[in-house]
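In this view, the complex is presented without one of its protein chains, the others remaining in place.
When the chains are written out, they are named A, B and C in that same order, and each has its own residue count from 1.
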Amino acid sequence: MFLMEFSITPMDQGQSVSSFVARCVEIVDRSGLDYRLHSMGTVVEGELEPLLQLLQQSFEALQNDSDRISCSVKFDYRRAASGRLTAKVESVEKKVGRQLRK
Amino acid sequence: MFLMEFSITPMDQGQSVSSFVARCVEIVDRSGLDYRLHSMGTVVEGELEPLLQLLQQSFEALQNDSDRISCSVKFDYRRAASGRLTAKVESVEKKVGRQLRK
Amino acid sequence: MFLMEFSITPMDQGQSVSSFVARCVEIVDRSGLDYRLHSMGTVVEGELEPLLQLLQQSFEALQNDSDRISCSVKFDYRRAASGRLTAKVESVEKKVGRQLRK
Partner (left out) sequence: MFLMEFSITPMDQGQSVSSFVARCVEIVDRSGLDYRLHSMGTVVEGELEPLLQLLQQSFEALQNDSDRISCSVKFDYRRAASGRLTAKVESVEKKVGRQLRK
C-alpha cells in the first residue's frame, strides 16, 4: 500500500489559497480513500492508481481558474502494510515513550 | 512566521526507521516550538532561525549511526501570521462546510 | 504543459542506489518525452497523463526488488508553455546578466 502526501497551489491567485485547497480536499474526501488533512498538505492511503487519479482530478479542479499551478507530492510505499496513517505516528510515540502533538 | 514541514530518513538502516524518526521528534518536542506530527513528517511553527537549528540538530542526531541521510523540507512563510498549525486546516473546513479527517 | 521533477529510492537496499535510479531513467529515456537528469532527480516535460504513467512504471521497476520505496515529485503546470526545460534557466540567466553553472 502507498501513502501519498500532496499539496497543490495556484501561483497566480494571490496569497490566500484555501478555497482552492478546499476543492482538492473535497475530491479526496469523496474518493472513499482514508486520509488526513494537516496544515501543509493531505496524506492519503491507497493503491497507486487511485492516488494518481486524485492528482489528475485535483489539477483539473484548478486549471479552469489558474494558468500556473505548483504541486508537491511524496509517496511512501511499503509492501503489505496498511493502516499507516495512524500506525506510523503510534510507532514513533511508542519509541519516544509518551504522547506527542498530532 | 514560518511553518516548516520536514522528514529525515537514514538510507542505510533498512526499512524500519521509526526509532530514528523518534530521535528527531524528541528534538522538536523539547524545543518548545509548537508542532504537529503526522504520518509523513512533522510540521513546526516558528521563526526561521530556530527552525533551521532543528534541521541541524536532527542531522547531528543521525550522523553517528548513518552514512547516508535523506531529508525533505517545505517552508511556508506568511508575514504576521501565527497559529497556522490549526488555522489553515480550519479555514479549509470552513470552505468545505464540514469537518474533515485530520 | 507540465514539468515534473521526480526522484525515487528504495529504502531497504543500502546507500548505493544508482542502479535503481538507472532503471527509472531508462524508462524516462525510452518514453520519448524531453527530460534532463541532474544530481538530485530527473525533470520531464509533457502532458500530465504520460508523466503519471512514468511514475507508475518507475514504481513497477523497483517493486520486485524492494519492500519499501520513497518517491518525491514536484509538478509545475503552466498553460500554453513548452520548451521550459531550457527556457526557465535561460530566463534566470538573462535576469542575472551572465552565464550560470548548469
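Heads up, the rule we're going with is that a contact is a pair of C-beta atoms (placed from the backbone, for glycine too) under 8 Å apart; a residue touches a chain by one contact, two chains touch by 3 or more.
Note that the structure is predicted; figures quoted are calculated from it, not measured.
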Neighbouring displayed chains - absent chain, whole complex: A, B, C
Interface with the undisplayed chain - residues on subunit A: 9, 11-12, 14-15, 17, 67-68, 70, 72
On subunit C, residues whose C-beta touches the chain left out of the figure: 3, 5, 7, 15, 18-19, 21-22, 25-26, 29, 34-41, 43, 72, 74, 76, 78, 84-89, 91-92, 95-96, 100-102
Residues of subunit B (touch criterion as defined above) contacting the omitted chain: 48-49, 52, 55-56, 59, 63, 67-80
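Note that in this section only the chains that are shown with their structure count from here on.
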Centroid distance [mean C-alpha coordinates] between subunit B and subunit A, Å: 15
Sites on subunit A at which at least two other chains make contact: 72, 74, 76, 78
